[in-house]
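With one protein chain removed, the remaining protein chains of the complex are shown where they sit.
The first chain written gets the first letter, and so on, giving A, B, C, D and E; residue counts start at 1 in each chain.
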């Protein structure tokens, strides 16, 4: 199968980490194409930034989804996920949703560990929308700033490891989710040093994409809402406009 | 006070209806400025369209919010509301949230009446996010297509009246919310013909904006997340970029 | 408009504070009439006291609501609110409900700060009934006794300020609600000293009353339950009996 | 044991039915004292009436609870229950809470059958507050008026039987609760004619009172909130004032 | 009445404690028969052990329920309770459900105190399933191992007392439930030393069984699902097979 991964952040270095992590998690015959949005911010911390990223992500999906079997939106918070599911004819996954649902099948209580204090109320809402409030052990985030987002997992490895251990020992987590695409790949490095499994959100979404690719939406008979077929759509790329007007 | 209203749909005819309804609902000394997004669709029916509208709305808010005391996002579904609240230093309201919270203080059970079947699952989610599931009597929507969105309230007046009455008689609604900016102003015309109050979502948001304008966010001491201050923000208008980097 | 405010506590000194706060929050053309119940307790701390206050409040509303455009029940806990909404033909607001819904539109997480430890489980229930559990950052209350309830905001200003700051720094509150009519007016004095906005519950209810006065219940076609029309009502004031039997 | 039952309605004929039903349900050595409030309405249909009944009930409890081992508030809706629990040193039960919790242990889904359409939204709220929403099959109420409340169970027996059967056949109820003190005793007459058990709310509360009488609150070490000890309490009976000031 | 109590643990010493506690709680004319499962583990700590215990309990109920008026499953976690209710023609109670519902009528917030850290997430789920999440003050468990389960209440009395006091003083509990059949009888010994009532789960279930025995399921007209009537049931005792095929 062919899997499209869109990085909703503008940082191509993080796209490279995402792609490498996805390739290690994927089955041998899964081909991965990782692309980066062309506008927005290098890493999303706020809902305002996520709103912009959602638009940019839809444009990238429109440009690249033509011959893929599934697509992943690779920023925790899953910007544009609901919208993309309406528009695309293949399964679309978000790394947050994939990681939390996967964790809920692997263990009883999960903790989210991430790199910015701003995430906490946002991710609490995300947990609640998935109906997983009773499965959440805690959300622990770095409280201080950091230098270079593309090197954050090396720069803050010790602090992130401490958060993982606190989630296990103080909060009762049975599994840890490293929440955030800039942390892609870190789970493998921390695995040996934490008492419970650590789930990489990009790896989880990659595996889930492989699982869901077997269940494509129905080509002609979809129930997807048909809003835009006869409406002008202004100010978006031609590919996205085409998707809207086909949808 | 000065109230900015952004129509997240591209239809200026609907903007005119919104503005007229807001002016009738507002206090005499409230000045209303109604603006229309410059990209997106003429009326939002899907979440994908709402994702686009959120971006376009943030740009319009950035361009016009400088000297207003409050802002209203005038499309049911409130595209970009969470994001706008992070960015603006004045209260921001959405017509859906305003109408539902107002209704919850005026009566026990409300029904939403709207013009497209696609809205139902979307609006159910909106009700749930406000914590008002137990206050919802029903959501009733027109099932058939319509001709001209800018004339829908005249074209479908009888059908919408029937939905209002069914909400009262079959679903036990104590108050009706006409859900959707294209219906702005219709509540006044239907009021005499329905046994319970009918709430206009634009009027509700206008009154709520006046109420909240007394409670501005703190200028210097905000807790708004500071994501973008030092980050490049690509591909948005200069005004929106400035807002991000100030935020 | 003419706004009736009922103090469900017997303390006229607190009524004076409530009235002064409401006048500062109100629009210039809003006329405020503040009245005090004639039986009950000087300040409500328990649900048993609130049950008594509900009755006394209904009587005062019945005596004074004749020519008002909206009414506010000015004790946190909103004694008699549901009942009053059934009986009166104008919007009725409670300071707790008004403050929490207003806060939910102004910010993401609110904390309640109040003056007696007994309030905590009661107010938790109130938050849950409004569907706002996920928006509550914390409830913080004075743990010790106090001298004179009518001077509590001066006597305990430092301790209350500390609670506000703890709510922000330890609990992540984005906005503080000073919960309790005896604290009316204190928000203005503390505003400069706390990093997030502080909402006065009396001010919030006053503004909400102005907003809702535009949406009166339907005079002849109400869905209000008609329990007592043909029933004898014993032991209440003639005005309240009349309201029951009209309802 | 000695069980005090307060009828929050002013109808002594209904008190007699309640007492007779309780006596049939009680153990042989349970002594029942049934008293009637002296003010309020002959039967409660609205929340406004329930607010009045709560006060009147507290007064009756204060006057008669001195030497009882448990007390029952015998109107569905349980007016004053939370308040009474704060004030009394013996277990206090409500017929609605008792019936619904009992039903939840006897069967999976219960339906409420009652005599006035106004009850439906009120009882839905009561179910939700007990956390039993997922156990509720339906609430079915008589839609038409009736003649004499004290004879309603005879007058409307056929219609009530039909509601019970509809709850079983159309709504999937596994057990029926006859909701309302005026229906006390009817369950026994209908039992043979309905396919699932019918629970009498007065009988359920009587049995629960016997169960709970073994677990009295702690005399000296209570956590009951101490609001009124040093406060004047105006306008209530001396017995109730004493209870407040002891509490 | 005759009350059957099944100990789902294989420890007959604990069965003896259960029986003695039940007899002290029961009415004089209640005859208690306490039996012990013949397979499984001496005390249940995990859900896997509870799954085994559920089967063994169903077999014991099938063997002994013939002439009882009610049955109690005497292990916190209530293994097999839903299943037993489908199969038996008398009320079946669990000690966890009985204790928590009883506590919810006696006080506002309860804490569970138990003897193994593993219980916490499991009991949180149990609380949530009963809809009592908002009534739970805390769950506090012994963190260390213990010697002999049959003597745990003597061995760990001081530590358990400390947990009870912490639940009151730190968590705001209004009532404590000693959660676990191995703690049967301990509540009586600790009662004097804790500021709030302590509820024995076996005593609560015994009293609830007496209450519910008045409301037997309907002999011929049950809505219990009819799964097995015509199906072979392999590998269970003849009595249990008979119950399945009658059910």
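Everything that follows uses one rule, which is that contacts are C-beta pairs under 8 Å (C-beta built on N, C-alpha and C of every residue); 3 or more make two chains touch, one makes a residue touch a chain.
If you're wondering where the values come from, they're calculated on a predicted model, not measured in any experiment.
S.K.: Taking the complete complex into account, which shown chains does the hidden chain touch?
M.R.: A, B, D, E
S.K.: For the chain not shown, which residue from E:13, E:33 or E:118 touches it across the whole complex?
M.R.: E:118
S.K.: Just to verify: which one of E:41, E:100 or E:142 makes contact with the chain not shown?
M.R.: Hidden-chain contact among the options goes to E:41.
S.K.: Per the definition of touch given earlier, which of A:101, A:117, A:161 or A:234 contacts the omitted chain?
M.R.: A:101
S.K.: Touching residues of subunit B against the unshown chain: what are they?
M.R.: Residues touching the hidden chain, for subunit B, are 120-121, 124-125, 128.
S.K.: Could I get the residues of subunit A that touch the absent chain, sorted low to high?
M.R.: Residue positions of subunit A that touch the missing chain: 25, 27, 85, 91, 93, 97-98, 101-102, 104-108, 130-135, 168, 174, 194-197, 199, 203-204, 207-208, 210-212, 214-218, 221-223.
S.K.: If the missing chain were put back, which residues of subunit E would it touch?
M.R.: So the residues of subunit E touching the missing chain come out as 10, 38-52, 54-56, 58, 80, 82-84, 86-87, 116, 118, 129, 224-228, 231-236, 244, 247.
Criterion: only the chains that are shown with their structure count from here on.
S.K.: Taking each chain's centre as the mean of its C-alpha atoms, give the chain farthest from subunit A.
M.R.: In terms of C-alpha centroids, the chain at the greatest distance from subunit A is D.
S.K.: By mean C-alpha coordinates, which chain is most distant from subunit E?
M.R.: Computed centres place B farthest from subunit E.
S.K.: Could you check if the interface between copies subunit B and subunit C is built from the same residues on both sides, meaning over half shared, or from different ones?
M.R.: same
S.K.: Taking the mean of the CA coordinates per chain, how far is subunit C from subunit D in Å?
M.R.: Distance between chain centres, rounded to whole Å: 29 Å.
S.K.: If you average the CA atoms of subunit A and of subunit E, how far apart do the two points sit, in angstrom?
M.R.: Each chain's C-alpha centroid was found; their separation is 44 Å.
S.K.: Among the residues of subunit A, which ones contact at least 2 other chains?
M.R.: none
S.K.: Pairs of chains that touch, anyone?
M.R.: All chain pairs meeting the touch criterion are A-B, A-C, A-E, B-C, B-D, C-D, C-E, D-E.
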